[in-house]
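Of the protein chains in this complex, one is absent; all others appear in place.
Should a chain be cited, it is by its letter among A, B and C, assigned in written order, with residues numbered from 1 in that chain.
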């Protein structure tokens, strides 16, 4: 164990960014890997219901704490949230692509794990036919498809509104005016928030909220045998949950910033705002990373 | 971002009251905008149930923290609660109308958003007929209507009792004798409280609890096409959830104050009560605001 | 408000015991008054289910904090719990009858309130016949009756085991070895505990757990029109949930004390145990109360 520790120390990843991306990747992997739709669909409702799928959103509590350096309270787990923090000036833009890619990869591998774990159940339920629509459709285990009643514009509005409300509440939870939350309570509240959104805005198209969580598994099903139909279904629906959440995220964040946070009275000059402090740290860290890169220790 | 910040600073709202009202407005908007009845009704129960509607009350956790200056722990989000605090001497009466109006407006716009988001679903479910009663009625998505078995007096008693219990527990949660709650736990408890009330007192007429949350969306449905029937239904039911909660609120608050809080032993003279401290702050703030008004900076 | 406050001060109850009993009374009143069985039964399951009845146990969170002086963390709300604390030497035996009576009275009045609030619904559901058994039975709204499969000995064992597990966990939560819980979390855990017990031990006879909560409402139904059948049903079942919980409570408490707490290493002499400290306070208080009695100020 002592030797092991020394070995690990040697192989230790010193790049802050790589460490963060691993955490984001693992977070999405865990979240998707424990998706609760698979057992509801393949058991035909005997092992769960619409409610249990929503209650599964409690799983967001856990990876939120796997992150060691982050904006206030944990992993982003969502490229929309990462982008929001970039807009607020609390996260460097240059990190955004790495984060988004980590999310995508995590969700992709998570989907593969779900397929592995439910391979028997999916085979029996679908009769071996991996289809996107019809009574034995199993594509809905992995990513969102619109309900029959939903028009194109209806879907777009739904996605924008849902993500706007979600991000508005996320940003409000981070607002430091209210003082810090009791340690460990933040992920509980985010879990409750996602549960709420699912219970109130999920029937139109399943509240994807998260482009990576939707696109990653969709890519997996495309490769794994459901075919090109996963992109064609719903009149090319796939790009709506990929693009609309970014629009909704910006909308929700700006609403909160302009209506509430901009008018907080005491963010005066003598006390640097937390974001500016964070920026300072990031800059220092940047220098550090460059040095580390020079000495060839990170990968 | 630096320029942006300067611009925002210039346009910053300095009136405490306006800031509070915006927060109250936004809170009600979020709460109503994420109402979970729409998807249960339009999906005919496949995407939720009576329980999921109640579980949606967890959403009260979130806007409770959007408020930056408030009595102890967050936004009021309910004109009855605002009135209660006025009675207890912890909130100035002159602010009450503004608060109530903000609540009403927030709920009204929230209802509009729900209609927008569920436009397709409502059209398909109702066959395009926006009706208040019958098998395809959709008015229940927006505000309360009495169950068939409920008499007029039964409805009145139900509303008074429900709000009395709710307010009694709210006031008990704020009772400072018990020491402060862990930061962030207060909204969780209020969410649980509303869930409890819904699970135990919701079958007579849907526990409105909140006049603004009931009247605002009712006004919206009146305008949006459900017509005057929203006021006529249930024998002119609409005014019961608008007026009775105030009666119940006073009853519940007084019960707690007279039975419990009045007998706390050590609110002695040498230590000013928290309410009196708050009043002092409010008075100072009043002066400040007047100055601000004079210099023409607030709107 | 200033005058009001002075008036209240004059009428202030100085007896600690009376104040505690009022809090206990109010607590039970709130808990029973928000019983969730009424709406499940009278709505024939459209407004709730077995699960919603259990989820209603979250209501225990609220009155637990209405108590201003109490053992560690709140009101007792259960004569079995009061007795347990007496046995542990943390609560004076002489207070037990007053506590138990307050519980009984609170539950009785709570039952009356439920009857008032659901008067219309009960009339319609039962066709005006208040019966204890049969398809339109409504007595189950108010107190426990055994399931058909349950034998007398089965019922007794069920009640003893259920209360033993419940009290064991309650005492464990109060064990000061583990350090204090985050403020406000204790009632949440007790709520969760009751939910758990209900979900796992409720199908035999509805986990009364609490003699006052069972006997009080039973007395109410006896008077209100259900008649003597409420005592005769189930072969004179009524005394099982009245007596067995005390046996179970002692069993559970002793199990914890003898297996766990007795072996905590450092309750050494130099540091007085919390219970002994509490006893000291109680004794002082006793003297105080007697003085108050002499001066004729308490009732």
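Just so it is clear, contacts are C-beta pairs under 8 Å (C-beta built on N, C-alpha and C of every residue); 3 or more make two chains touch, one makes a residue touch a chain.
Everything quoted here is computed from the prediction, not taken from an experiment.
In the full complex, the chain left out of view touches A, C. Residue-wise, the contact with the chain that is not shown comes from C:168, picked out of C:168, C:215 or C:244. From the options A:124, A:223 or A:258, the residue with contact to the chain not on display is A:124. Seen from subunit C, the chain kept out of the figure touches residues 50-51, 54, 89, 147, 149-151, 154, 157-158, 161-162, 165, 168-169, 172-173, 175, 177-182, 185-186, 188-189, 192-193, 195-197, 199-204, 255-256, 258-260, 262-265.
Although one chain is not drawn, its touching partners on subunit A can still be listed: residues 1, 8, 11-14, 19, 22-23, 26, 30, 33-36, 38-39, 42-43, 46-49, 51-53, 55-56, 58-59, 61-63, 65-66, 68, 113, 116-121, 123-125, 182-185, 187-188, 191.
In the analysis below, only the chains that are shown with their structure count from here on.
Among the chains, the centre nearest to the mean of all shown protein C-alpha atoms is found for B. Subunit A and subunit C, compared by their mean Cα positions, are separated by 43 Å. Subunit A and subunit B have Cα centroids separated by 31 Å. Contact with two or more other chains is made by residues 182 of subunit C.
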